[in-house]
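Structure provided below as structure tokens; questions to follow.
For this depiction, one protein chain was excluded, whereas all remaining protein chains were kept in their positions.
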């Protein structure tokens, strides 16, 4: 069924309105004429509710999503998003609760926040948690700000170097830069661990800390994580844990127990708050006691000798990261998740996630070389380098997977692995679907040998063929403009597969 | 994107469960062994919530629906279903209200029911309303039972003939038969009205009443409706109004004002409670005072000298039509609809519905002959008899419309019109979409001349091609059976378009 | 114009022009002038925010099962509905579609109905199930008609007095014009054995409910044997929830199985929409009312689903149809399908077990309170009769003031039971809830002068 749908602006008609608003029931007063807008909201569309509903329903069907199929996007933990979470977050007692409500009248919400703080601390082995950060990147930002504040408090203003492995996610170096730190890259050894020699050579009196993802972005648990932590600590640095891959180790090992000082949780990954097509998330952070006072606030605490809870700013806080108290809508979902799974359920999550990833590894590694040949954690990084079809690129393999009904894995990340294909099935994926995915991957390898154009032309069954990204960047059209759309439709630029940029997708 | 999905039974795996149930928190007691089932629920599937969600999400995408496009199914009033209705019906005060709750503790629900009764009576010109019937057909059933009871109360047991126009919907004669009445068919005149001469000839002392849809199923307002009513009444019969087409005349004319004694409302058409893929509905009924005591119950009434409401059975009621008080979920939606549109909004509904239908009529009648050449009401009946392509059948035209992105109109109904195509755009359809529909119909007419196989092969862009309905009926497979499915998949019976049964769809 | 209307004044003017008229009113010239354009006296139109606020207020006037501890059943049950059911039901593709008459673009609905039919057959032991009937009452009524038209020369239907009173009333409404007699329930004290004793050569069908209205479970086998021996059919009215644990009615000999499916994923909604279960053995298929979906293949050989055996139905056969039913309870059947799929084998059994054990716990605790007695003639599932020295209506009024919705008052329907209420316990009533209920009854007993 064709779901083509024009830009909403092309459905507009003068005088239509899609909402049923109340009448003005008070006396009218004068408007401040000099402050009124004078453009009659030019360019704003006018549609009925009927049309708006159809428009967004139709375009929605042009999306692949977790509920329509396997979405093995490495580093993103595209696990099933439980429906009960959606109902919970929409209960009026929470959805209609104003953030500045007197805490006495928001005890239900504060109770949930306090319990989530405690549970996250328990699961990760930290002493204190702040739920404020809006996403992982903001959690990282808070962490490096805390490192900076801590070092300054020790009089070590010169500690301005943040070490990041070459496999690190882009947000790690970008974060360090936003705090005004200098990024120092650390090599990966032949087993996919932090290269200890390289690390030693880069540590020193200017070291603020190391940002480490563990399991790392190669899907591997660092075999020397405790040694790495010891080295960093010995050099006076602090250990930042990027918790994007926490899904591999719930009930398996606590980051706080292997030397991390601070870490962020991606509630929108591990604790399955929905990705929403790009967000929102929650990048709650946890830390050891000695950093607790620097945490971003407000946090929630139990008022001693009472059954009440209150918000408070940590005494030496690096400050507010955003308005109000955090993305509560995500907090409540994560809380429901942990409360309904319990300790055993969480461990099952990780066991199944890791089992599934290793199954894919075993079944694909003969055709698609693994980046590092050892058991992986919740995801496996392969290389799209087919021995018998060197012309096939990871991008082609990814696009061809679409025709087989799968969302492609993350590609070209980590950038340290050439032609990387990073597959994270998550614990909710079935063996049945994984077997179909394996079959598709093997079939694609065969197609690549038999007729590479099948891959180069893919996808052919998606709502659109490959798009001209190069053209999009060369002449950006970032908002609707009838003239530019007319031109675009006339142009019919045929983007060829060779023009496709190869860039990380995660 | 491929949405093929196996029967849910083929996704089953031993030991999986898709719900999170509470533990048994009470002492266990013995089970009555002799009454237990012994088949271990053989054949029952076992899936995770993840899998169940995916299964139903995927199959849902194989449906066309109002929210994805124009659905001009004549007689069905496929208008937009407002989203606020869905929220209203799900408020816990209603959705979680037990029907046997002491009425003192269900006043909110009774208030709504009483007001809907009054509003429906006002809109239609009747004196009393019962909300009990579950659908139009059950409303009809109640009406003919009331007619029977009324005649019997007058000692006229011999009145056992129910007159139905040849254009009547199938439920009309089927209803009469269910009450044990004899159906007498009345002809349609050359203007699409009840043929008065034929009517006169069929009225008599055995006449229980006439079942008339007005506007009728030809989309026409009967030009002699008052005369018809007078004739029926003069013969001692009663007038039943099939309100399926009420959408044409809200605020335009009240059936009670033109001679009807009893009628049903299809809340799931006129008052836009969603069709749900086949149901549920609500076939509320209204009548004149002299029939009120026979209505099906319970009804709701205001308790005199109080601000309370109560349920009561009409004194000479034909009885209960179902358990409890009616499809309250539909009642509340219809109530919201009327309360948010008001009198002016209702009249706009009909004006726009009729305007839209006449626009289609004017734009298509040169190619597709109209059944009756006069202004229509909310729907227009054309004939799929293309002068220059006699090989094209209505079925082919309908199937080809799918490829153009439209749901086909109702076809082969009314059965009194050969190759009928019954188009009801409803008031919520846009001129833009109707113009596209007109263009598609005209294009199809051209294709029929140029290459009839285009039509015979259609649809080609739907999730499936034409299905083998003849085979389905010859060897019915009405439940999942692995062996039969294996056979079916092997058989690959190619159904040809010629084998397609032509049958009413509405 | 309302916010649902998608045309502008300009577009309307263009359409009028195309039609060749100046005003939309002219389209209604055919309507007799004296009655044209009546002024409707309706309350003023409300905005969306206003209506939702008013609904909030009205809703709070109702004591729903979330705001009280409810022990009310009697044919409508407070069973657990997983959030996933409604989340899927709310997909517009399902709920804004019509009956699947164009199978190429209605496979979602058709496949769901096919799966529904299959699940029901597995649960009931029948060969075929229709796509739904209105509710448990109309299903049993139409089953009686189906039995009557399936067997020859028998004009009597026997119905047990323990069949839901609303079902028995509906059965009488449905059959009043058909020249068939409904008897067996005149004496509400009558047992199943009394009913069996009434079977004779004129008996077209016997209707038995299990668990019956009073909660008791019955063995259908002896009933089936007796009625079959007399050439009639056994119609069983069942609770799908009980079937997770108890006797498969088909295996026990039932010919037609009906029931109310509300307990399987459908909210209470003050009485509807619910779900009429309708299933039978193969030999009665051609007399079955309602829609049926069958599996087939398309022109490419791909498996698909279509409405089938439509020659039974009103739109084809008109006055010769097996029933007049058209619109059914499609979306409710979908809800039950999703619900049953989520529960699966293990969940179905577990829900039934929780109900059973909790109901028995409640019964045994209530039995301990002086002034209350549990009246159970045999094994029961989730409902049981409690008789009391108190009139039930006053008892329930006091309970309501304690935030508890007591059991159904049986006084009117089964006067022989005296002051009796039908208590219902499901998986939604925790032990704590039950203890609170028991405590409330005890308090009432202790301060009995208050009534």
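Every chain is named by a letter (A, B and C) in the order it is written, and numbering of its residues begins at 1.
In this text, a contact is a pair of C-beta atoms (placed from the backbone, for glycine too) under 8 Å apart; a residue touches a chain by one contact, two chains touch by 3 or more.
None of these values were measured; they are calculated from a predicted model.
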Displayed chains contacted by the hidden chain, counting the whole assembly: A, B, C
Touch residues of chain B, complete complex, unshown partner: 1, 13-23, 47-51, 53, 57, 82-84, 86-87
Interface residues of chain C (partner: the chain not displayed): 3, 48-50, 52, 56, 66, 80, 82-83, 87, 90-91, 342, 427-428, 430
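Here, only the chains that are shown with their structure count from here on.
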Whole-Å gap separating chain B and chain C, where each centre is the average of the chain's CA atoms: 20
Inter-chain centre distance, chain A versus chain C - centres from mean C-alpha coordinates, in Å: 45
Chain centre separation in whole Å, for chain B relative to chain A (CA means): 47
Contacts with 2+ other chains: residues of chain C: 1-2, 4-7, 11, 47-48, 82, 84, 87, 92, 105
Residues of chain A whose C-beta touches two or more other chains: 1, 13, 20, 48-51, 53, 57, 82-84
